[in-house]
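With one protein chain withheld, the remaining protein chains of the complex are depicted in position.
And then chain A:
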Amino acid sequence: MSKLDRLKELVFESDNEACFIERERILNRLETEFSDYNEPDRYARIFSELMSEVSVPIYDCDYFAGRVPEAEPDQGMNAPNRLLCSTGHMNFDYETLLNSGLKGILASIKHSAEEKGDTQSKIFAMNAEIVVEAIRNYAARYSAEAKRLGRMEMAKALEVVPYEPAYDFYSALQSIWIIHMIASCYVGNRDYAFGRFDEYMHPFYTHAKENGMSNDKICELLSGFFIKTNEICGRGTWNYKEKPVLCQASKQYINIGGETPNEFSRVVLKAAVMNNMAQPQITVLLKSNADEVFLEEVFKAMSVLTDKLHVYNYNLVLNTLLKKGIPYNVAKEFTYSACCTFDLNYHSYRLEYFVPVLQLFLKILKENEYSNIDDIKRALKTAIRDDIQSDISEKECSFSDMEFARKYFVLDGLFLTDTAEESRYPCDGNSKYVVFNVFCPGIATLGDSLMVLDKLVFREKRYTYADFIGILDSNFENKDELCCEIKSYTKFGNDTDMDEYTAEAGKVFLDAVDMLDLKDNYYVIGGFYSLERENVWKVGATPDGRKDGEVFSENQSPTYGADKNGITALLKSLSKLPFDRTATGGLNITFSRSVSPEILKALTISYFELGGLHIGISVVNSEELKDAMKNPDRYKSLTVRMYGFSEYFISLPKWQQIAIINRTQYKA
């Protein structure tokens, strides 16, 4: 078995109930030892102790050092320990790490702290120095272990990185991996993303080529790196038998493309195809008129990787950001991290909020009697605005109410441009760019509901307002015929005039976002996206014929089964949504059989020309999925796309498996 195959096999052998056992034991002990230690360097001291004690295992199949021992928690163990818990969900500035090393980052922080001279900055710099030294020592221990095992390239790299700048392709990947693993697994949180990987790795790739490294070798190393990203999340899913680690179900986004895709962008795609595992998730930022060679590689990869690669409309997002007043040089570097959430690359501190739009909608419907659909939209807009405003206020309170261990410093602060350059704690809401992603779940359910209300109550007057609300309150009791009739209406997703209701609903949401009262450094990005746990649908019946407990529409998709005119009609419907005011959220399309790269390319490019934002696909059919439910052992590697990422189908709970089976499946 090849080294790569063995590395892959280890991921599938991983135990979904195991914790990072050394981390837990040591942190639990340190929590007691440091219980009375209230000095401002508390975080760094605990971190330093932790990193000095954990082991440094290297397996024969490891291309890069950095591995966390796993075991099921000891009896009575409280895992995972949240003592150092970080913020997660962001792209790290690996470009600066590779070019300046931790040494350079630290120098910048210290310089800034000295210049500013305030206590907070000094505390940040003091913590940074201890943390950097701890990582340097940890790398040195790994280097010694590699030397002992005769792994000389690895040993040599770890003598240098991550403290010093990377000096070649291998050391660059090693430097990134060690930091990524520490942030995800030891400090702990999920969804750290790799930023514009093809951009900052390109010089190292060029260097490798100039020094005679073959493309095969480069792909092999990249594949060895990519497989490691699966070690962070194992096979666990977000909402089922949560693995007792803080990075459980962490989705590993690698952003490529943008303004200037390069030769290395294509190598990344080739290596991802070679790897073809759930992680990393390749996020392609596709500009209009991208060169044909890049396009060909993207869609070839998409046809193989299916749910593990997704595409954003680069030009559309860039324009949205420019309209928000973000300068071009910052805006053009935007990225995504897991859940299709938007990030200003390396700059921002990012927060997210799922607005309970359907709950707000039902609440306002029942509070007042409306005489037309426009009044409902106005009331809903205000309710959404107030709800988001209140969430932002709550988050501001929590900024100043962080638990003591993390009050002055978290590891993330080293790897965000704003905070590292200004010696500033990232979670205080004072970063140069504080980006809020606010999501509108169930947009099609909302749009279809407006359509049905307008038709039955206001236009045809078949029911009085009060009677129709009564029908909703009774959950369509004894109204099967009405339910059946409503379900037969042409709804959002068929490229008809009915789409306007959903487009209008989208505008209501984004208008509410525009009405927010914000600080100058706050950027609220609205989008259409959902992320659900069981019982989220228990909000009551909705006017579109959906009974209490039945699913909402997923992400930007129509309600299940409503789209009957094929995928081109679907994409044309979707393009009526006001995507030119969003930068976040996603669309998942399921094909029942494989689709050629040429067709995927034509669909995506056409959709983006029409104003679409995002495309992610799954290729599965319901028979295969039903069989996987019956015979999970045969489908260990079967993945499907849901929300903003891919998941192992057999790891999902039954209710979610059924929801996926019920999605519209397009034939190609």
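Heads up, the rule we're going with is that a residue touches a chain if its C-beta (ideal position, glycine included) is under 8 Å from a C-beta of that chain, and two chains touch if they have at least 3 such contacts; residues count from 1.
Simple rule for what comes next: contacts and distances are computed from a predicted model.
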* Chain left out of the displayed complex - its UniProt protein name, from "YdbS-like PH domain-containing protein", "Glycyl-radical enzyme activating protein", "Cytochrome b" or "MaoC/PaaZ C-terminal domain-containing protein" -> "Glycyl-radical enzyme activating protein"
* Asked: Which one touches the absent chain: A:Asp41, A:Glu352 or A:Asp495?
  -> A:Asp495
* From the listed residues A:Ile605, A:Leu625 or A:Leu638, report the one that touches the chain absent from this view. => A:Ile605
* Consider the whole complex, including the chain that is not shown, and state which of A:Ser14, A:Asn565, A:Ser592 or A:Gln665 touches that chain. => A:Asn565
* May I ask you to list the residues on chain A that touch the chain which is not drawn? => 481, 484-485, 488, 495, 565-569, 572, 595-596, 598-599, 601-603, 605-606, 609-610, 666, 668
